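Before we start, here is the structure in question, set down as structure tokens.
Only one protein chain is missing from this complex, and each of the others stays in its spot.
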Amino acid sequence: MSTTYDIAIGSEGPALEVRDLSVFYGETKAVDSVSLSVPERGVVALIGPSGCGKTTLLRCFNRMNDLIKAARVDGAVEFGGVDLYDASVDPVEVRRRIGMVFQKPNPFPKSIYDNVAFGPRINGFQGDLDALVEESLRQAALWDEVSDRLGDSAYALSGGQQQRLCIARTLAVKPQIVLMDEPASALDPIATQRIEELIYELKKQYTIVIVTHNMQQAARISDYTAFLYMGKLIEYGPTDAIFTNPREERTEAYVTGRFG
Amino acid sequence: MAPDLTYKRSRNVPEQVIGGVLFLCAAASTLVTLGVVAVLLRETIAFFGEVTVVEFVTGTRWEPMFQEKHFGVLPLLAGSVQVAACAAVIALPVGLLTAIFLSEYAGPRVQGILKPLLEILAGIPTVVYGYFALTFVTPLLRTVFPSTDVFNAASASVVVGIMIIPTVASLSEDALRAVPQALREGAYGLGATKLEVSTRVVVPAALSGIIASFILAISRAIGETMAVVIAAGNLPNLTLNPLESIQTMTAYIVQASLGDTPQGTIVYRTLFAVGMTLFLITLAMNILSQWVLARFREEYQ
Partner (left out) sequence: MTRSERPVDDAARTAFHRRRRLAGSVFAVVCGAATLVGVVALAVLLADVFADGFRELDVAFLTSFASRFPERAGIKAALAGSIWIVSLTALIAFPLSVAAAIYLEEYAPRSWVTRAIQTNIANLAGVPSIVYGILGLALFVRALGLDRSVISGALTLSLLVMPVIIMAAQEALRAVPSTIREAAYGLGATRWQVVRTQVLPMAMPGILTGTILALSRAVGETAPLIMVGAVGFLAFTPQGLSDSFTVLPLQIYNWVSRPQDEFRALAAAGIIVLLTLLLTMNAVAIILRNRYSSRS
């Protein structure tokens, strides 16, 4: 079952075009024939109950699922006209352009500076690394809190600061798309609010796909929302429409909190 | 009638007795340590009644059985250090790379074949390594360097190096595996290759565990006995040339105990003085490695 939904795609075309994507873990089908377009510059939220396949789907967008031996992917994810799952595509190249922020903050056991500089360094960045680190930390709204202690261990930061550091680390590689897997789920409400404000700023420059179990969050920050249920894409459209006037009964049941 | 919930002697007394017996068994292990220390200390003190500490620590000749006796431990210490250092040159890089291969590259099937093989390598008795050094490694060395002595430090170092590869590999692998998968994903998410993830994120994060494995392996090399007894010779010799015959602390202890050494003689006491030196060195290294490891554990908890 695959339905195509109308999304207003700007003149630049979609950032990601997902075609008939399925993911299997051994015998179980975690994602079932999903097709959707992610528009350039904006936030797409993936929502749905636990185990609906939203994280698995997100991890397909930069081939993180390659790291799980048992996972098998069918279908296509097109990025700039290239299928990410084509045999000639190097996942390392993909991840440099499509970055990821994870559920739990996972800074490296290095200094704040080295965390941000890691990506540029491995990618052969030649230029003013200090400036790039500062720019990335500013973009992640962390600069003012850490500018005087860049040499401190990243582990000395609070959970919310660590997560913003991970975002800065991702931005320093200059990706075109940022994938976020429940980036605020391990944080307290105040830190969560800061992350949300940050996403609101970032969407002016980046395409963001975010998985969230928090429907208010999806409603607040996203432009488009996709509702997944048991591996299937039930409905996808502008966030306003999904939350105020869903076409599917299951979507309505979920967004109004009747199940999930 | 109110239920009787009091302690029953018939049940409680046996319970306490069992607990006490179990405690004694666990505490007995400290007696072993005390025994080792007491035994070593008693004869070592007697030894230093006849030989000054300064001569023992700074003397460059170890000739306790000659007419004119010399008790400088340096040649033995140098022998042990030389064998351990050369073994480390082989085993540390090979062991670490093996650990990286097993933890980061090999799939479950390859691991299933390699790990039992490494366990077998670790289980080969040291006397067998000695035989291998004498009958295989030394002839090989002599075809390359004809001046090599029949007994030489190099062949012993090679087999001791092989012997401690599994120690480095398995302990380092444990340390690498303890690095959270989230850190690897974080690096992959930035477009890092497997090499970059392994060498720039996983190995630095596991560094304390790896260093602990290095220290433990070197400590094992210093305490290693039979391979050096058989292959390195019995000539206390202060030299840096690995192709010459030498004697390690462990080899001296074996040599001295093989002959008839009556209790109370100075030769008998050298056993304990050298044994004490060996015990202190290995104990210090083991404690150091545990300390490094404990710091490593804290980082992820």
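All chains are identified by letter, namely A and B, in their written order; residue positions are counted from 1 within each chain.
We adopt the following convention: a residue touches a chain if its C-beta (ideal position, glycine included) is under 8 Å from a C-beta of that chain, and two chains touch if they have at least 3 such contacts.
As the structure is a computational prediction, the values presented were derived from the model and not from experiment.
Undergrad: Please identify which residue in B:141, B:216 or B:232 touches the non-displayed chain.
TA: From the options B:141, B:216 or B:232, the contact with the absent chain belongs to B:216.
Undergrad: Using the touch definition from the top, which of B:82, B:98 or B:152 touches the missing chain?
TA: Considering all chains, including the one not shown, the answer is B:98.
Undergrad: Can you list where chain A touches the absent chain?
TA: Within chain A, the residues touching the omitted chain are 12-13, 79-82, 90, 92-93, 97, 122, 124, 176.
Undergrad: Could you list which residues of chain B touch the chain missing from the display?
TA: 11, 14-15, 18-19, 21-23, 25-30, 32-33, 35-36, 39-40, 43, 93-94, 97-98, 100-102, 104-106, 114, 116-121, 123-132, 134-136, 162, 165-166, 169, 193-196, 198-199, 216, 219-220, 222-226, 229-230, 250, 253-254, 257-258, 263, 271-272, 275, 278-279, 282-283, 285-287, 290
By definition in this document, only the chains that are shown with their structure count from here on.
Undergrad: Centre to centre, by mean C-alpha position, how many angstrom separate chain A and chain B?
TA: About 49 Å, centre to centre.
Undergrad: Provide the residue numbers of chain B that touch chain A in the complex, in ascending order.
TA: Listed in rising order, the residues of chain B that touch chain A are 107, 180, 182-193, 196, 200-201, 204-205, 299.
Undergrad: Considering only the defined contacts, which chain A positions touch chain B in the complex?
TA: 62, 64, 67, 69, 91-97, 99-102, 104, 106-110, 118-119, 122-123, 155, 166, 169-170, 173
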